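Here it is, the structure in full.
A protein chain is absent from this complex, but the other protein chains hold their places.
Then we have chain A:
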């Protein structure tokens, strides 16, 4: 099965909302560090959860360019497509 960016973005938001500390009004354009108040470790741990849900590995250097939830979804979709 191939997920779209919108599918992946929705899954990320759903995963984030399972954490009660995350603001309820997040969207694809929410910034992961600024809007969610995640530190570097929290970002890496949260990405690990998403990796397991989608059976994909996101190399850490790719994370440096990711600011929003949609950026992460785009990155995952391109990794899944073998980029």
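As a convention for this text, a contact is a pair of C-beta atoms (placed from the backbone, for glycine too) under 8 Å apart; a residue touches a chain by one contact, two chains touch by 3 or more; residues count from 1.
Just so it is clear, contacts and distances are computed from a predicted model.
The UniProt record for the undisplayed chain lists the protein name "Aminotransferase class I/II-fold pyridoxal phosphate-dependent enzyme", from the options "Spermidine/putrescine import ATP-binding protein PotA", "Nitrate reductase", "Aminotransferase class I/II-fold pyridoxal phosphate-dependent enzyme" or "Sugar ABC transporter permease".
The hidden chain makes contact, of the residues A:14, A:29 or A:57, with A:57. When the missing chain is restored to the complex, the residue among A:14, A:29 or A:45 that touches it is A:45. Remark: the residues of chain A touching the chain excluded from display are 39-42, 44-45, 48, 55-57, 59-61.
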